[in-house]
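Okay, here's the structure, questions in a sec.
One protein chain is absent from this view; the other protein chains keep their places.
Order as written gives the chain letters A and B; numbering starts at 1 within each chain.
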Amino acid sequence: MVSLNLLAVGKEIIELMRELYPICRSITGNGYRETMQIMKKHIPLEIREIPSGTRVFDWIVPKEWNIRDAYIKNMNGDKIVDFQKSNLHVLNYSIPINTRITFAELKEHLHTLPENKNWIPYRTSYYKENWGFCITHRQLESMEDIEYEVSIDSSLEDGHLTYGEFFIKGELEDEFLISCHCCHPSLCNDNLSGMALASELAKHLYNQRKLRYSYRFLFIPGTIGSIVWLSLNERTVHKIKHGLVIACVGDPGIMHYKKTRRGDAEIDKVVVHMLSHSGQNYKILEFSPYGYDERQYSSPGFDLPVGSLTRSPHGSFPEYHTSADNLDFIKEESLGDSFLKYIEVIQIIENNRKYINTNPKGEPQLGKRGLYDAFGGRKDSGTYELSLLWVLNFSDGKNSLLDIAERSGINFKIINEAANALFDCGLLVASE
Amino acid sequence: MVSLNLLAVGKEIIELMRELYPICRSITGNGYRETMQIMKKHIPLEIREIPSGTRVFDWIVPKEWNIRDAYIKNMNGDKIVDFQKSNLHVLNYSIPINTRITFAELKEHLHTLPENKNWIPYRTSYYKENWGFCITHRQLESMEDIEYEVSIDSSLEDGHLTYGEFFIKGELEDEFLISCHCCHPSLCNDNLSGMALASELAKHLYNQRKLRYSYRFLFIPGTIGSIVWLSLNERTVHKIKHGLVIACVGDPGIMHYKKTRRGDAEIDKVVVHMLSHSGQNYKILEFSPYGYDERQYSSPGFDLPVGSLTRSPHGSFPEYHTSADNLDFIKEESLGDSFLKYIEVIQIIENNRKYINTNPKGEPQLGKRGLYDAFGGRKDSGTYELSLLWVLNFSDGKNSLLDIAERSGINFKIINEAANALFDCGLLVASE
Partner (left out) sequence: MVSLNLLAVGKEIIELMRELYPICRSITGNGYRETMQIMKKHIPLEIREIPSGTRVFDWIVPKEWNIRDAYIKNMNGDKIVDFQKSNLHVLNYSIPINTRITFAELKEHLHTLPENKNWIPYRTSYYKENWGFCITHRQLESMEDIEYEVSIDSSLEDGHLTYGEFFIKGELEDEFLISCHCCHPSLCNDNLSGMALASELAKHLYNQRKLRYSYRFLFIPGTIGSIVWLSLNERTVHKIKHGLVIACVGDPGIMHYKKTRRGDAEIDKVVVHMLSHSGQNYKILEFSPYGYDERQYSSPGFDLPVGSLTRSPHGSFPEYHTSADNLDFIKEESLGDSFLKYIEVIQIIENNRKYINTNPKGEPQLGKRGLYDAFGGRKDSGTYELSLLWVLNFSDGKNSLLDIAERSGINFKIINEAANALFDCGLLVASE
């Protein structure tokens, strides 16, 4: 593949994040729609709308939520909490309200973070009708035991759930699924970073001349979105051979890979190999049924091989689901590096084949084909020459190039190069 | 199961031990018979008698041994060694003798422990006719080179081998075997502790309203007893699905579990899980064909899944098979704690089932069933909510609740609670 200017890629990703940051998204509504329209300027996304009330397995598509404004005013008419300053101030999916209320009553509807007094928490109430405000603990502390005016100018009515889908056809029917949740309001790492990186990745793959796998990108609201998509595509999901859920790819932390439910899927081996040769620290997490939409793809009725490649995982950083998960928390270098990791995973998946050695009895004579040093007797053989021997010895139709890379401890890139050279001089043929 | 007063249980166990302590037991004889009669006051034991000379596989039931008195007298007629003071003084299974003898000759028949000069060793000679005395090394050192009068008023004659058996019928024909050897004279940890704990456990299970498995308790003489029992029950031993040999459960040491010959039987997984969640130190030992009656149950012709759950294992403590393995060596807390461990193992075995998720496509909506917090966005989910997700995701008919507990790292008790809640609202059905 082409060489990449990772800093430029990082800048491009952050530009898109900056554009999407102010919008108040939720699992349905105009904020989501507007977000998809902006993304469509970058990649030819299909935007789908599913009516409220549609049955999707055990769930029902909820009413559509929209919000225009919200505030809390004190006796003087000063807005002490203002949705226009941060869309996190409203409990996401709050029903409309406009009333005077005592402090005691109001307190039941206030959410704060005592451990980080200047941060606004992000809270939702999608499936139980309620209203509320999320404020800093400092704001709470400065409030007096007086009457307040609260106003939430929202609506919760029959409408639609919106999501985006983008498909790139490759040589194979087999698909690589990339999924990200797009339902969070002004929160950057979780998950504007994932949305923007997925968009950049889609653009990059769309520009490739040739892809072996087909690639499917989903820009969906969390939980209900993947359940909707699985429900609508139940008959074709078996085509998904590999998948990754993208989230939290902009923070300065190390890479984390959460394995698929199967634990030994090809995507698991590929990501672990890539990370182990990255020269960076990283951490492998076993599958658990808690997290992002891999939960749904991995439900026992589907059991799709979908892992999740992130930097700091959900819930593991203090800024998680607070107003501190803002643009300052995001590093261009992290975005560029995360992008590279996804590209490297795809490069391995695209090239990971099984070959058969056409000359399996004894080693073939590599010297006469110009593949081996003419002088004998030296102490070491170079990694490339070793790679040729590894590929020849283990290309018996049972081992993939990745298996050989793992067994030899040699980077897949070099093993793949060696396989290409051997293929070119007829010492390998593709298996099957 | 009911909550337990472990200290009360410990006291009850030690009471029974105290009652049984003075009796001189062996692998046959009246001491064994008396012991079974006392135990029968606690549980409705069947007492069986097998005639001397009966062929049992490669062995023959030995003659019955009984002893009334024994001593060594010096020239003054003083009893310098007296069976009435400790029944360990006689080599167990000594033939009768009554004679005057030189010190040189007598020494050939004396057993001592030079490394613990005040302790009497426990020695036996079941299968080779012999006589002897076991004395403290101090006693030996104070003896002079004079003539002695030795007397052992014993008999070794055709009679019976006695053992006790207690069966509790559960819903299933499948059995859980609990076996303990009862052939030792005044020795406490090995194995009055095991006998008394087994009795308490039998009483506890007998009082349960409902048991899934059937439970079989064997109170047998070591080696020959299990061989006799296997020989008499050869056609039905296949019903034994789990088994534990109880011994050495009263000392202050940590728990030890010796695995079954198979090494991966359900009982192995259950005990390891229980111990790993006990918050205590413990040690897992691989199977070896040396030890207690698990040797016989695990012989290759049977290969029954029988492990052994003890505190300090046989031979590992200095007091082992000496007069120092007395009532002072036993702790009520240890007995209570050992009892709890057995109960916990049984609770897991009783509840370890496989379920099938009735809503396997995507997660079911737990919130509408009151099983999940209505507010979204928080950093952590509680262990119980996680348990619901684990049970749902892995209840595919392949994983037992214990498999799920192990994979999730969550205590079986919580996983089981979660499964019960899901079962109650129809989200799980039993597999098969």
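Note that contacts are C-beta pairs under 8 Å (C-beta built on N, C-alpha and C of every residue); 3 or more make two chains touch, one makes a residue touch a chain.
This is a predicted model, so every value here is computed, not measured.
Checked against the full complex, the candidates B:Asp58, B:Glu108, B:Asp264 or B:Asp328 give a single residue touching the omitted chain, namely B:Asp58.
If you put the hidden chain back, the residue from B:Pro96, B:Pro121 or B:Gly367 that touches it is B:Pro121. Contact with the chain not shown here comes from a single listed residue; of B:Pro22, B:Gly53 or B:Pro289, that residue is B:Pro289.
Check B:Phe167, B:Phe302 or B:Tyr384 against the missing chain and you find that the one touching it is B:Phe302. Although one chain is hidden here, its contacts on chain B can still be listed: residues 56-59, 92, 121-128, 130, 223, 226-227, 230-231, 234, 261, 288-290, 295-296, 298-303, 315, 320-321. One chain of the complex is left out; on chain A, the residues touching it are 357, 359-365, 367-368, 374-381, 386, 389-390, 392-396, 408.
Note that only the chains that are shown with their structure count from here on.
With centres taken as mean Cα positions, chain B sits 54 Å from chain A.
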